[in-house]
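With one protein chain removed, the remaining protein chains of the complex are shown where they sit.
Then we have subunit A:
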Amino acid sequence: MDPFYTAVSLYRKRNLIQCAQVCTDILQENGQHQAAWILKVRALTQRVAYDDTEVLESLAEATSAENRWTKTAPNGTSTVTSVKTAKRDKSTTSDNRPPTQSRPLSGVVRLNHGGLGGSHDISNSQGTAKSRAQTSRILSRLGTASLSTETESFINVARINLAQYAALSQLVKPLFEYLYFVQGDVKSALELANQAQQSLSILQSCSKDEKNHFWKCAIARCLVRLGLVRQIVQTTSDWHIEMNNTDGVLLIAKSYLIIDQPMAALEIYKKGLEKFPKDTVILSGIARIYEDLQKSEDSVSTYKEILNYDCSNTEAVACIAAYLFYTGQPEWALVLYRRLLQMGIHTAEVFCNIALCCLKTQQFDMVIPCIENALSLAAKDDLLAMIWYNAGHVGLATGDLQLAELCWKLTRRINAYHCEACNNLAVLALLDGRKQEGKALLLASLSLCDDIAEAKFNLEKLTNQDNEPVECLI
């Protein structure tokens, strides 16, 4: 049996390391075996490939200052300033929702503004992890694909003549993906893509309509990764709509989001929806943008539409559940979180949320076991600190102030920058009569986080009680 057959069947079974090994053996015997080379390239790429239309964590993309086009965006059109505007005109009392702190990529993470001196009713709610099906993907950072040392000697980019490879249409696409995902060498990948597109256009110069959008998409990917988003955005052709899959639409929308133009991204998404109706990925993009612009009803209705098409979409379920929780329907939120449990997502965040929902719906017997579960499942420190913080609120709701104080002290112990816990400890101290401690904690809380309205309110009230400028003396 031909060893190449073994390699191909290993690749089909996704035994990628073994497949690469067999291909290496074949290549050692016969260095010109193009098929084995391609298979090895594909196997190495498949190990570390990720969905780059979603992840927004590359340093080059997210923080480049030149990617901000307008410094002063009109209301409701920028995600950066939208948080502040939401705080300024908080007209309805039901809209007491704390701002999200991170993208709902994996559900939702929210923080608490639990000042007792201020509003009573805000509790914390935590996000959920991705479903198991999604976690099978491996995320790779820029150029840190740590495979065996053999891969570093496999393709030496400096010695490849990219122009030569660009002309070989059977080799160039896998090579591009290898450079982009495995080696993280985005500049070479971009160069290769440019040259491939050139040679392709020479070949196809007679054909009327361009059906080949792969290279346009590839170039766009590289530019986004390098942070040169303007070039993408300034092209006017609609190649991303004409593509056969939604990758183009997602990439262009992502570039608009990088330069903080959510309305333009929304337009792109909507055009994509015309071509690919019922596409849940585009719909979840739209829902996230609405969420960032603080339009929660639109966001929730989009998530509901997603659920029509894919009833097990964890992000949609989690976001709707959080929305229901904050708008005063904890029973429905509980139903949705139980659905998440049924789907097999047993994480600390889900259990913490369930505990809070039970608290609100007065099912007190379930609260403590859920919190204990959450604590035992929590791996990261931040998560643990948040769970203890919520446990403090449980103590508060049941009137056990000592429990609340201990829990919040634990929160501060685990996460020294937790301003809400400081604020709550301050209120407890003030209730107890320990004014100095309370004041110190309030000031500490304000210094940790400038925006926290409850701490400011508490501090004002405190200084007004004393009726004098206390700070100048003692």
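What we mean here is this: a contact is a pair of C-beta atoms (placed from the backbone, for glycine too) under 8 Å apart; a residue touches a chain by one contact, two chains touch by 3 or more; residues count from 1.
By definition in this document, contacts and distances are computed from a predicted model.
Per its UniProt entry, the chain excluded from the display bears the name "Protein PTHB1", taken from "tRNA-splicing endonuclease subunit Sen34", "Mini-chromosome maintenance complex-binding protein", "Exoribonuclease phosphorolytic domain-containing protein" or "Protein PTHB1". Checked against the full complex, the candidates A:28, A:201, A:231 or A:308 give a single residue touching the omitted chain, namely A:308. The chain omitted from view is touched by exactly one of A:342, A:362, A:436 or A:464, namely A:342.
If you put the hidden chain back, the residue from A:279, A:292 or A:420 that touches it is A:279. Contact with the undisplayed chain is limited, among A:12, A:159 or A:380, to A:12. Residue A:247 is the one among A:247, A:349 or A:454 that touches the chain missing from this view. By the touch rule set out above, subunit A reaches the unshown chain at residues 1-2, 4-5, 8-9, 12-14, 34-35, 38-39, 42, 46, 51, 132-137, 169-173, 211-214, 217, 243-247, 276-279, 281, 308-313, 341-344, 346, 369-370, 372-373, 376, 468-469, 472-473.
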